[in-house]
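The block that comes next holds chain A.
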Amino acid sequence: MAEQTTTTTTTSSATTTAPLLTVEKLSAFHGEAQALRDVSLDVAPGEVVTLVGRNGAGKTTLLRSIMGLHRNVRGSVTFDGATLDGRSADKRARAGLGWVPDDRGIYATLTVAENLSLPPVVDKDAAWSLDRIYEHFPVLRERRDFPGTKLSGGEQQMLAMARPLRAGSRLLLLDEPSEGLAPVIVNKIGEIIRDIKSQGVAVLLVEQNVSFAGTVADRHNLLAQGEIVESLPNDEFRSRTKELLQHLGM
Partner candidate 1 sequence: MRHTRMTTLAAMVAGSGLLLTACGSAGGGPSTASGKISDDKIVLAVLNDQSGVYKDLSGPNSVEAVKMAVEDWKAKHKDDAVSKNIEVVTADHQNKPDIANTKAQELYDRQKADIILDVPTSSAALAVATQAKTKKKVYINIGAGTTALTGAQCNKYTFHWAYDTYMLAHGTGATLTKNGGKNWNVVYPDYAFGQDMTKSFDGQVTAAGGTVGQKIPTPFPNDNFATYITKAATGNPNVIGTMHAGGDLINFVKQYNQAGISDQIKLAVGLMFITDIHSLGADQFKGVTFTDAWYWNFDEQNRKWADKFQEKTKTRPSFAHAANYSAAFNYLEAVQEAGSDTGDDVVAKLEGKKINDVFLRNGEVRKGDHRVIHDVYLAEVKPQSEVKEEWDYEKIVATIPAAEAFKPEAESGCSM
Partner candidate 2 sequence: MSAFIQYTLQGLATGGFYALAALGLAVIFGVMGVVNFSHGAMYMLGAVGSAVLLDVADVPFWGALVIVPILLFLFGILVERLLVRWLLGLDPLYNFLLTFGLTLLIVDLVKRRYGVSGLPYQLPAGLEGRINLGGLSLSSYQLFAAFFSVVLCVAVWLLLTKTRIGMIVRASTEDAERTRALGINVGRWVTPVFGFGIALAGVAGVLAAPFRAITADMGSNFIIILFAVVVIGGLGSILGAVVAGFLVGLVEAYGQAYAPSFAQVLIFVLMAAVVLVRPAGLFGREEAS
């Protein structure tokens, strides 16, 4: 018991100094067009960091590049001290990245329970048990035998976020979780993100909903035309919201 506590302490103290995810000078291309220009950012363990920008700014491309789903990429991505460059998407996932795509990525041919258990467990200690998932997302327990896409939009979003937690991912790449959801559900999603953070899981969050972003994140990166134009902590972001939005043309 004592030993285990020590290990945990060491890890957390180490991570406060070193970032969990580091992106350096990342450029991505769609054919001839450059979608990202020399983007650099980092996310510390247990930290919630956003990418804010209007449509087409390159937010989703950045998440896909980090995940290893975009082919035409230059620059480097480091996760937990090891480089991810040149590694396939499935290897990145098994290293601890948890991808939550903007279309939620729920499988129609899999039940809710199958959707949850599909990803292999990447970290036995960090992985949430099904019981723990159901405790945090009771609605998923009720619907566990439903086909994944028979859930409502909000429920699908919860399922999409619960999935990497069950696998033990240490960083969620969350692509517009609030999109298309009713305000009350958006609040609920916000609660879940804070809950996830309190469990020590980091989040890189892509958002267009600026006020929502301000309620959950520690830091923000403003993205315009494939470049990070400003990086700032949450309190400054909240005080300057109007001005920043104008600047981004949102």
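Quick note on selection: all candidates are chains of the complex that A comes from, given by their letters.
The definition used in the following text is that a residue touches a chain if its C-beta (ideal position, glycine included) is under 8 Å from a C-beta of that chain, and two chains touch if they have at least 3 such contacts; residues count from 1.
Being a predicted model, the structure only gives us computed values, none of them experimental.
**Q** All of these sit in the same complex as chain A, but only one touches it there. Which of 1 or 2 is it?
**A** Result: candidate 2 touches chain A.
**Q** What residues on chain A touch candidate 2, complex-wise?
**A** 67-69, 88-90, 92-94, 99, 101, 103, 105, 107-110, 114, 117-120, 122, 163-164, 167
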